[in-house]
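One protein chain omitted, others in place.
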Amino acid sequence: MGSPDLAEQVNLAAPRPPVPHPRRRRTARALRRLAVAAPFVLPSFAGVVVFLLIPVVIVLLLSFARWNFLTPMSWVGVRNFGRITHDYHVFRALRTSAYYVLWNIPLQTIFALGLALLLNRRLPGMGLFRALYVLPYMSMPVAMAVIWGWMFNARNGAVNHLLSLVGIHGPNWLGDIHTALPVVAMVSTWQYAGYNMLFFLAGLQAIPPHLYEAANIDGAGSVQRFIRITLPLLNPTMLFVLVTDVIGSFQIFDVVYVLTQGGPGTATDVINYQIYSTAFRNFDVGSASAMSLLLFGVILVATVAQFRFFRNRTTYDVG
Amino acid sequence: MLRPRLAMAAVLGLVVAVTGACGSNSNSKSSGGKIHLTYAMWDTPEKDGYQKSIDQFEKTHPNITVSIQTFAYNDYQPKLTTEFSSGGGPDIYWVNTPMIAEWIKDGVMADLTDKINAAHIDLSQYLQPLIDLHKYNGKLYGLPKDWDTIAYFYNADYFAQHHITVPTGLTWNPTDGGSWLTFVKQLTVDTAGNDATSPQFNPNSVATYGVDSPNEMQWGFEPFLAENGVKIINAPYAKQVSMNTPAGQQTFQFLTDLMYKYHVASAGSDLGTDAAANNSEDQALFAQGKVAMIEGGSWETSGIKQEVKFKLGVMEAPAGPQGKWTVLNGLIDSINAHGKNQDAAWQFEQWLGSTDSERILGSGGYIWPGIPSLDQTYADYWKQQGVDVSAFMTESKWNTVTWPVTPGMNQAQLDIANLLAPAYLNQESVASALAKAANQANSDLSTAG
Partner (left out) sequence: MRSVKYILFYACLVLIAGVFVAPYVLAIFGAFKSPTDLFGTAPWAPPHSVYLDNFQTLFNSKGFLRYLANTAFVTGVLTTGQVVFGVLTAYAFARLQFPGRDATFALYLATLMVPNVVTLVPLYTIMREAQLINTYWALFLPYALGSPYTIFLMRQFFMSLPEDVFAAARVDGCSEFRILLSILLPMARPIITTAALIALVFGWNNFMWPLIVTDDPSKQVLAVGVANLQSSFSNQWNLVLAASLVALVPLLLLFAAFQKQIVRSIQLSGINR
């Protein structure tokens, strides 16, 4: 053994801590990290578990039961689902919801995009108009529905009054099975067009202007520019707006409750209103639970379909 | 700076919430030996009569106080069911006929058979059909305290103005409407003064309609269906409706033709959503003189009398192909089977079913008393007010049907109204609407079973 060199001497001099087993060290570190993060995450985690996850489990169980809050629950297996396929309530309600979505989504999207295109300029007053168009977003849907009910009143409503000034005898908007649903769709469009317009505006403003300049040089007209440049580059925004709007459309409730109560007849009896009536006016908890799961499924399918449609069309790189 | 305020808000919320949670379920507190009963009913002018009856009861029963709780008619069943389901609910409450079957099944209506026998109450003093209406499996759930039938309230001043005398022996039929349709045509007058029997009648410019045709079961189409040989259900506690028959279609066709073919009844859209007059639109039209007579039940008498400024009359409904039929209904008070004050509630129930209480209600003109021997008190009251209500009484001796009683009928009734609405609004054919209504009603009845 020769004399240890300086480094070794230094090393030998410093006391060495015992090297713990590698796995235990990793676990200890992980636990420490967990302990640090826990107080940050626990409150919302508790909320998600108690108010989101557990209810989903409960609704799954309830959909196989029969209960009216009053008498003891009984297990009925898949009877609630079997009934749904030939219970006219549910068929009709889903169909009405589908009609509503078919009215509302195109109307809403085209209108919001149109507004964004209009306001996407550097002109004075754009900020003011933008604010005015977004006003409805802050406005309580229930209160707005009340006001629209007043405006569409067949006898002394503002809309028919205006029409009468040009000699048209306005229909009974909310009492005619053919006009009631479109009116409800229009009210919703009014409510959220400005909100969606803001997203389209952001999307439009993210399109680099040099693309348009290049297109101009190539001799493209404004329609071509719109179809070839604007629309494709808006795809991410479009996906977002469409997905959130479709999900929202299937859950419309406030306007229907106040404006038409599902009527006239069953013209505006959308699925969400039907679920509410079944659970809280008819006290058929099992059916209502099965219907909510059905709605969940429909929304899931619609969302996946939209993502699929946009999958190959979404470009994020604008190099 | 914000933190203390937040903390205070949180504490306030906590306190309010805790006291709120503790206090939400007790509704029959006894204080100092007095028993306090809650008595639930829907909003109706009869409330004043019942208050008078309660005042009398409290005098003779000084250890019991009763307070009335009212609910909007359309909310009555959901609100009460919600209260029952959280273990609460009023001690004693009105039962609307569509709810009987379900509430009995749910066990919220106390079986009073033994109590009635023990108190030796003479059930023969009441109208037998009403006793049967509130029996199930041999058990009786309450003492009938009133009855009502369906007739026509008419504008006597309008009749006088147009030199119309109230006819007797009118009949209707689905083919040509019969003498009743002719009569109603005479009542319908356009703005130029032509009535509907005249060739110059302009249906687009009607000043006053002869009658209304509401999308309502009890005081709308059920009497007409019965007179055409059609019952909503063939027997109590049936599992299917029996109104989707050719005779049923004929009846609904006639009722909608009144509005859209003969133009003698105001359009369905004037009667609110679903043409069902849920907010008394028919009474409003009648009071404004836009309709000469409206179909209605005897319980509406005081409400209508208060609203109209003309002389009010009551006319019998017409007879139909199967004779004279009307809907006879009556209510009981039910005792909450899970209530905490059932003995005191029973004392109150006995009072409400007694001649003393029913005389107060009858002689005050609130409702025909459930004890027929007291009927004259009601008729006399209205005679003094200038309204002859004997038509209701006459009809009570006709053939009668009741409102259909079977589990699921409450929901079925709503669905029938919803699905018939397009026909009543002239937006769908009667055959198609009736078929949908019957199918959905069957679905509701079979699932509620």
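In order of appearance the chains are A and B, and numbering begins at 1 in each one.
As a working rule, a residue touches a chain if its C-beta (ideal position, glycine included) is under 8 Å from a C-beta of that chain, and two chains touch if they have at least 3 such contacts.
Since this is a predicted model, take the numbers as computed values, not measurements.
Screening A:L102, A:I147 or A:I168 for touch with the missing chain picks out A:I147. Subunit B meets the missing chain through residues 6, 9-10, 13, 16-17, 20-21, 24-25, 72, 74, 79, 82, 85-86, 279. Although one chain is not displayed, its contacts with subunit A can still be listed: residues 30, 33-34, 36-37, 39-41, 43-48, 50-56, 58-59, 62, 69, 115, 118-119, 123, 125, 127, 129-144, 146-151, 153, 156-158, 161-162, 190, 194-195, 198-199, 201-202, 236-237, 239-240, 247, 250-251, 253-254, 257-258, 272, 275-276, 279-280, 285, 288-289, 292-293, 295-296, 299-300, 303.
One rule holds in what follows: only the chains that are shown with their structure count from here on.
With centres set at the average Cα position, the gap from subunit A to subunit B is 43 Å. Those residues of subunit B lying in contact with subunit A across their complex are 77-78, 81-82, 84-85, 105-108, 269, 273-274, 410-411, 415, 418-422, 425, 427-428, 436, 439-440, 443, 447.
If you check the complex, the residues on subunit A that touch subunit B are 68-71, 83, 86-89, 154, 172, 174-178, 260-266, 269, 280-284, 287.
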